[in-house]
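Left out: one protein chain. Kept in place: all the others.
Presenting subunit A:
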Amino acid sequence: MGIQKDTVKFNVGGRIFQTTATTIANAGRDSFFGALFDDNWDLRRQQQPNSRQEFFIDRNPDCFAVLLDLLRTGDLYIPSNVPERLLCREAMFYGLTDHVRSAKWGPFDGNRLKLSRSVTGRAPGDGTAIRAGPDGGCCVAHGSMVHVFDWMLEEHPPINLDYQRVNDIGWINAENVLISACERLGKGDGGMGLFSSSTGDLRHKFNVVHDNQIKSFTAGALGFSPDYKIFASCKGRSNEYGIGVWDQVTGKQMDFFYESPGWSLGDADKLQWLNASNCLLVATLFPRKDNCYISLLDFREKRMVWSWSDIGAPLTIDEKRVQDAIAMEECNSICVVNEYDDLGFIDLRVNGGSVRWSSRSRLLKGKMPDEPCYPKLALHNEQLFSSMNDCISVFCGPDWVLTSRLRRSYGGSICNFSIGGDRLFALHSEENVFDVWETPPLPVI
């Protein structure tokens, strides 16, 4: 009897399951089971009168079996007769979605990634951008539409901002997506809007104010800081170019950094908040402009604290142009990439220094695809990712050694990719398809 005390009996949709209270405790307090066995509900008393009462649950027994197994072992095994969607719905009922999600794929490691799914979209034309959400979902911008997918890769209602061309997208949190779009001349359309990721409702539209007047604007690249600020490169029609700053909580404009003559901020391709130095990296790159401009802005002093440009730099024969840039604060440098997938580094401690190219990959030369895509960079947990044509290279270590390559022959060149929620999303240009790469859970043995 002493051993039996711990056992629990469930009747789920007519099927009897027996398990232990210890297994059920793995579900955590914030779940159906956690509440069911809480002292507040006083179930012990009901259970005690030697009736060995079973708990009836009016749910699908097949899914319960899978989830019970998940609680027992921590491993998710979905038999072929259980559709994933059904399982997820049941997990929602029990409050076990987090368990399912973390059992499906492990903590992100660029060197262990496996292609998990390919999702084909219905939108015409090339995608603009893909952004990974914090909980494993993603959103994809196609022309004037943004398609939102949750972590099960179920598509939610699409989002648009007055059907204007979308320039950039960003996740505020798992519930909210920010869109920056072109303005429609004279109509006040476009700009920047905040949408619910699940319902697609517009929740807030952001304004830009110049001289106490609300102006319409085209919003470009987006950036976020941990102290709840939103940054966006802005182009107004009366030459009000620069970087706008908004408060995520109130949605109000806080600041505006005007572009100085001879420099470029309002057309930026990339914004990146640097936490340690309390600065915003703004990069405007070839081919959007003829020259590249990279600068660090300090908003407290309204000052450009660091800058680099290739204006006036002698053109070499192979004409290396910087096409993406990413700041790596730990290494005090900015990593850049050119059209030949060469990585270069600029020292952040020296103002206006030069690019130190690492002449790594001559191999690629000569086999350029017909429709090249501009290379992109990303940094995650001290791993550097660089996309080129149809593959993504992973670099590790202090000298950024090439350690892995992610490649798939279908879908054409990768025009954009993003890492988040322990997943990597790669958007391909030709077939309007995006790939989801995950780190598989550790092997059983």
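Structure notes:
Note that in this section a contact is a pair of C-beta atoms (placed from the backbone, for glycine too) under 8 Å apart; a residue touches a chain by one contact, two chains touch by 3 or more; residues count from 1.
Throughout what follows, contacts and distances are computed from a predicted model.
Per the UniProt record, the absent chain's protein name among "Centromere protein M", "Cullin family profile domain-containing protein", "Protein preY, mitochondrial" or "Proteasome subunit beta" is "Cullin family profile domain-containing protein". Among the residues A:Pro61, A:Gly95, A:Gly251 or A:Gly353, only A:Gly95 touches the chain that is left out of the figure. Of the candidate positions A:Asn40, A:Ser80, A:Gln213 or A:Ser238, contact with the hidden chain is made by A:Asn40. One of A:Gln18, A:Thr73 or A:Thr199 touches the chain omitted from the figure, and that residue is A:Thr199. Residues touching the missing chain, restricted to subunit A, are 30-32, 35-36, 38, 40-43, 45, 55-58, 92-93, 95, 175, 196, 198-199, 203 (touch as defined at the top).
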